[in-house]
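All protein chains but one are shown at their positions in the complex.
Which chain is which? They are A, B, C and D, in the order written, and residues in each are numbered from 1.
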Amino acid sequence: MQLFVEQLINGWALGSLYALFGIGFGLVFSTLGILNAAHGTYASWAAIAGYYAVERFGVPFPVAIAAGVIGGGLLAVVVDQIGFQPLRAKKTGMLGALITSIAFWIILDSLAGFATGQQSLAFPAASYPNQMVVMGPLRVPQMQIITIVALLVCTIGIHLLIQKTRIGAAMRAVGWNEVAAALGGVNARMVILLTAFLAGATSGLAGVLGGISTSNVSFTLGEGLMLKGFAAVVVGGYDDVRGTAIAGICLGIIEVFVAQYISTSFRDGFTYMLLLAFLIARPRGLFGSASFVRA
Amino acid sequence: APAAGEYGVGFITENTGPLAAAGVSYHRGAQLAVDEINEGAWIGQGVKLKLNEKESGSDAARAVQALTQFSADRNVIAVTCCILSPVAAALKPVTTNAKLPLVIYGATLPGLPQPPYVTSVVGLPGPQEVKMSKMLAETLKPKTVAYFVNADNEGFQNRFKAAQKVMEEAGVKTAGVVSILSADTDFTAPATQAMATNPDLIMVWTTQTPAAGIIAALRARGYAGKISASDVISPAPVFKKIGAALAGVPFPIVFSSEISSSPEAKKFVEGYTKKFGEAPDTYSAQGYTSLYLIAQAMKSLDGKPSREDLAAALGKASAVEYNIYGGLPMVNGQAEVQNSLVAAWTADGKVVRWENK
Amino acid sequence: MRDAGSLLVLDQVVKTFGGVAAVGGLTAHVRQGSVHGLIGPNGAGKTTVINLITGLFHPSAGSIRFNGAKLEAMAPQDIAATGISRTYQNVRLFSGMTALEQVMTGCYLRRGVSLWSSFLGLPAASSAWRSTREQALHLLDRVAMAHRADELAETLSYGEQRRIEIARALGSDPKLLLLDEPTAGMNHSEAEAVGRLVHELRDAGLTILMVEHNMSLVTAFCDSCTVMNFGRLLAEGDPKTCIADPAVQEAYFGRKNDADRIQALR
Amino acid sequence: MLTVSKLSASYGAIQAVRGIDLQVKAGSLCVVLGSNGAGKSTTLRSIAGLHRPVSGSISLDGAEISRLPLHKVVRSGLALVPEGRMVVAPLTVEENLGLSAFAGRNADPELLDKVYTLFPRLAERRLQKAGLLSGGEQQMLAIGRALMTRPQMLVLDEPSMGLAPSIVDLVFQAIVALHREGQSILLVEQNAAIALSVCDYGYVMRRGQIVVEGTPDALKQNPEVLEAYLS
C-alpha cells in the first residue's frame, strides 16, 4: 500500500512535468497554430540557464527557477520573431512554421550540446530543497511537492487568463487571424510576443523543475518532455489547458504503474497505445471544443 | 617501417548526438595518440599519421556516408569508429566491400570484429563484472540483491546476467530486477520500486546517464545500503554531477587515470592532462589504444603499404603492444580484458581501489 | 399530391445545433424546371437548408427527397452524383487553382473516364479531358469570365469569384442547382445578368433553388418561392403574393422597395 | 478628414488601383461605386492598412497613416468593415465586440448596448462562436465591431451584402443617423440608388481609376452611372 501510494505520487509529479511542458507546447499550437518541433529545446535551455545561474553566480533556488522561466520565455520570443514572424505574412499554414521550427530544433539542440559540453549536468544538491517530507509512513521529496503545486497554479492561472480575460480573447483572436483581430484594434505583434513568452516560460518551468528533480541538465532533456508533453496535449484536447493538465498527470501515473506492475519495455508502447485508442475513440481529446468554423 | 610520408586515418567522431559526452573523450584520446606517434617517430622516421575527422552524431546513415567518403580518399588507409554496436554493424559490410580496415573503439556486440577488415580494441563485457561480483559476494555477504538493468541495451543485459549468475551461485537471492530505458531521466519511481524490495545490495547495470540518475535518486530517497555500478560512472564529469552520493560505490574498470600505474599509463595521463586540461577517462583510453593498434600494424609494413596490407597486419595482431592496460591480448581481431580492477570514488572526488568499509 | 412534379421535396426537416433549431420542421417543394426562391431574414436557416440538401449536414429529423432518392443519409459526393450542385454564400474557391481548373474540377462527375484510365493516359481519356476542357471554357464564357480562364482564382475580385463559383457548379451538368446569394456584392446590372443566366439555365431544363435577399430579383426571376423565419415555413407560393403577405412583411421587410427606403432615409 | 492622393496599389505585378485621389470631408458621407474588379475593395483595404499601397499618401486629420500597422490605424480612429467580414471565428459574439477595448478606449457598456439595440439578433447570439453565425449575422457583427472602436472615420465595404431587406434598412438608418451625428463615413455599396440618396459626394471607379466624381445629383444625371447602376 505504501509502495502504491508512493508510486502514485511519483507518477503524479512526473506527469505534472509532462503537463507543464505540454501546456506551453499546446499554447503555441492552439493559439498561434504552430506545431513547434523546437519547443523541447526551450525546456533544455531553461534548465541550462537555471543551472549556470546557480553554478556561476550561486543564486538561490527561486532565482534559479526565475532564470529558467525567463530564459525559456525569451528564447521562445526570439525564435518566434526570427523564425515564425516572417512566415506569417506569407500564409504558409502549418507546414512552413513546422520546418523553421525543425531548423531551430537542430540549431538550438546542437548549441545546447556545446553549452553543456555534451555532458549531463546536475544542480548541486545544496542549491535546491532536497529533503524528504515525511507524512506518516510516506516520504515525499520536496521537489515533487513543488512540481505538483507549480502545475496546479499554472493551469488555473493560464486557464483563467485565456478564457476569462480580454488578453486571452486577444490571444485566441490573433491565433485565428491576425488581421481580423487587428481590425478590432488588437496589436497582433504584441499579443504574439506575449503568447510566445508565456508558452516558452511555462515549458521552461517544466525544464528547470525537471532538470533539478531528475539530476539531469542536458541538451536531450527537452526531447523526453516533448514526446510525453505532446501526448498530454493530444489526449487533453489542445485548446484547453485543463485537459492537458489532467492528461499529463494520468500519463505520468500510468507510466509509473506500467513500469512497476507490467513491464518497462512496454511502458512507452503501452502509453502511446492508450493515446491512440483514446484519440480514435474521442478525436477531440478530453476537453477539446467543437469546431467553430462552419462546415 | 613504411616509406616516410603522411598517412590519413579516418576518424568517425560522435562529438554531437546522444553519446557526445563519451564521443569527445574518444576523439581526444585518438588525437593525443597521433601526436605522440608523430612526435616520437614511433612508426618510423618521417612516417606521420593524420587524423581526418567526420561527424556521425551516432547516426548509422551519416556514419556510412562518412565511411564511403573516407574510402574515396586515397590518403586514408584505415578508419576507426563507433560507440554504438548498430552503427558498427552498419559499417561492417561497407568497409569490407571497400577493403578499408576499420578499428572499432567502443561498440561491444559480440561478433562484430571480422579480421582482416574489422578489428576491435575494446574487451567484451564479462570478466570484469564476474570478478567484481565475486568480490562483492565475498566481502559484503549480502543476502539479497536488487538489480537495475537497461531493457533496451543488450550489452548491459549481458553484464547483468553475468553478475546475477555469480551472485546466485554464491547463494545471494535476487530481490528484484528493475528495468529502465536508456533515454529515461526520472528515476524516483524505479528507485522507489527497488527500495521496496529491501535489498542488501543494489547493482546498477545501465548506461551512464541512467546509472548516475539512479544512484542519485536512491540516495536522495534515503537509501543507505550498498550500491555497485559499472565503469560508466568512472569519468570525472559523473562525479562532478552527482557528487558525494557516488562515494564508495564499487565499479569494475580496466583503466583508471588514478590507479593504473604502468609507465605507458602514466605517460598517457600526463600527456592528456597537459593537452586537454583534465585527466583521461576510460573512453579516451580506448580511443588512444585504437590509434596505437593502427600504428603498430603500420610499423610492421614496408614501402608504401596498401589498405589490404594494413588490414592483414591488423588481423594478425595478437596483442596491442603499446597499451596502457598492462597487457591487451587480441584474439581473432578482438581485444580481451586481462587486468581489471575494482575501484570507487572517494567523497572528495578521487578514484581509488575499492575496499569494503 | 403536390409531390407530383416536384423535383425536390423537403418534408418536416429539422436541424438542431446543440439544442438550437436552425431548421425547425420545414416542408417545401421545388417544382421541376422552375426557379424557386428561398428567402427569409438573416439566420432563418436558408443556408442550413442548402447544407442539408447537399449532405454537408444531416437532418436531425425529417426527410429530403430528390427525384425519388432519399438524400438525408447520403454522403455529399453521392448526393452530388444524383445531380445536385451548389454555390456558397461565402465564396469558397480552391486556392492555387486557375479559374479554368476550378471549373474543370466542377466537371469531375462528368469526366466520362475512370481515374485509372486517366492515370494511364489512354487515348479515350485524353480526348475526354480535352472535351471537358472545352466545356469548362464554355461555362466560363457564360459567366463572362472566359478572359480570366488561366488566372489564379484568388487574384480575382469578390464579384468575379462568385461568377467562377457559378460556372464551377454548372460543371457537373446538374439537374438541380442551389445558389446561395449569387448576386451578393454585384451591382444592379451585374445582378440582372446573373438573373438572365438563371432564366437561360431554367429554359435549358435546369431546376434552380436560389437564396436571395434582393427582392426585385426574386420577383423578376423566381417562379415560386418559400419564405422561412426561425427555421420554419412562413409563406410559400408565387413570389409577389408571398412578399405581399403581412407576416412576411413584418418579419422580413422594412420597406418594400428602394424608393420607399430612400424616402425613409431622408 | 481623410485625404487620399495618388494612391496606387497592386498585388504582385497585378495593378489594382492606379493613382487615385479621393477625399472625405469631416462629417461627410462619401460613396464609391464601381463594377466587380474595379478596385473598390483594394482602395478601402489600402486606406485601412490591410494592404500596403505601392505609392501615394493617405492622411487622416492631417496625419499620414499609409505606413502605419493595422492596429495603429484602428487606434488612430479609422475603422473598416471589410469585404468578407473577417469576424474572429473562435470567439463569441461578445468577445469579438470586446476586442475593441484594445483600440485604446475602455470597453464601453453603453456602446455595447447601442450595438445590441441596433442588431438585436446579435444580442440573442451573444455567447455563440462568431464562426457559426449565419452570413448576415456575421455581417452585423463586423459592423458592430467597427462601431465599438468609436471611429472618427468609418469605412464600410458593401455593408448591406448578405443582409435581409429589413436589416439593410436598419444598417442604412444607422449610417444616416451616424452621419447626422457628424460621423465621417466612406462607403462602398452596390445598391447605387440608396447609396446616392444618402451620400454627400460620390466617386465611380473603373479599372483602378476614378472615372467620374461629383455630387449625388450630378452622378444621377451621368449616363454611364445611369446605365450601369440605376437602371
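Assume contacts are C-beta pairs under 8 Å (C-beta built on N, C-alpha and C of every residue); 3 or more make two chains touch, one makes a residue touch a chain.
The rule is short, and it goes like this: contacts and distances are computed from a predicted model.
Per its UniProt entry, the chain excluded from the display bears the name "ABC transporter permease", taken from "Acyl-CoA dehydrogenase", "NADH-quinone oxidoreductase subunit J", "ABC transporter permease" or "Thiosulfate oxidation carrier protein SoxY".
The chain not shown here makes contact, within the complete complex, with A, B, C, D. Among B:Asn153, B:Ser257 or B:Asn323, only B:Asn153 touches the chain left out of the display. In the complete complex, the hidden chain is touched by one of C:Val20, C:Ala73 or C:Leu120, namely C:Leu120. From the set C:Lys70, C:Arg92 or C:Lys240, the residue in touch with the chain omitted from the display is C:Arg92, counting the whole complex. For the options A:Leu111, A:Ile145, A:Leu161 or A:Leu193, the residue in contact with the chain missing from this view is A:Leu111.
Check A:Asp80, A:Glu178 or A:Asp268 against the missing chain and you find that the one touching it is A:Asp268.
What subunit D contributes to its contact with the hidden chain is residues 12-14, 207.
In the full complex, subunit B touches the hidden chain at residues 16, 53-55, 57, 59-62, 64-65, 68-69, 71-73, 85-86, 89-90, 92-94, 97, 109, 152-154.
As for the chain not pictured, it touches subunit A at residues 35, 37, 82-83, 86-87, 90, 92, 94-96, 98-100, 102-107, 109-111, 227, 230-231, 233-234, 238, 265-266, 268-269, 272-273, 275-276, 279-280, 283-284, 295.
Simple rule for what comes next: only the chains that are shown with their structure count from here on.
Nearest to the global CA centroid, when each chain is reduced to the mean of its CA atoms, is chain A. If you average the Cα atoms of subunit A and of subunit B, the two centres end up 36 Å apart.
Taken in their complex, subunit A has these residues touching subunit D: 166, 169-170, 172-173, 175-177, 179-189, 292-294. By the touch rule above, subunit B contacts subunit A in their complex via residues 15-16, 18, 20-21, 23-24, 151-152, 178-181, 183-190, 192-193, 196, 208-209, 212-213, 216-217, 220-222, 237, 241-243, 245.
Across the interface of their complex, subunit D is touched by residues 17, 40-44, 47, 89-90, 155-160, 163, 181, 184-192, 213, 215, 251-255, 258, 261-262, 264-266 of subunit C.
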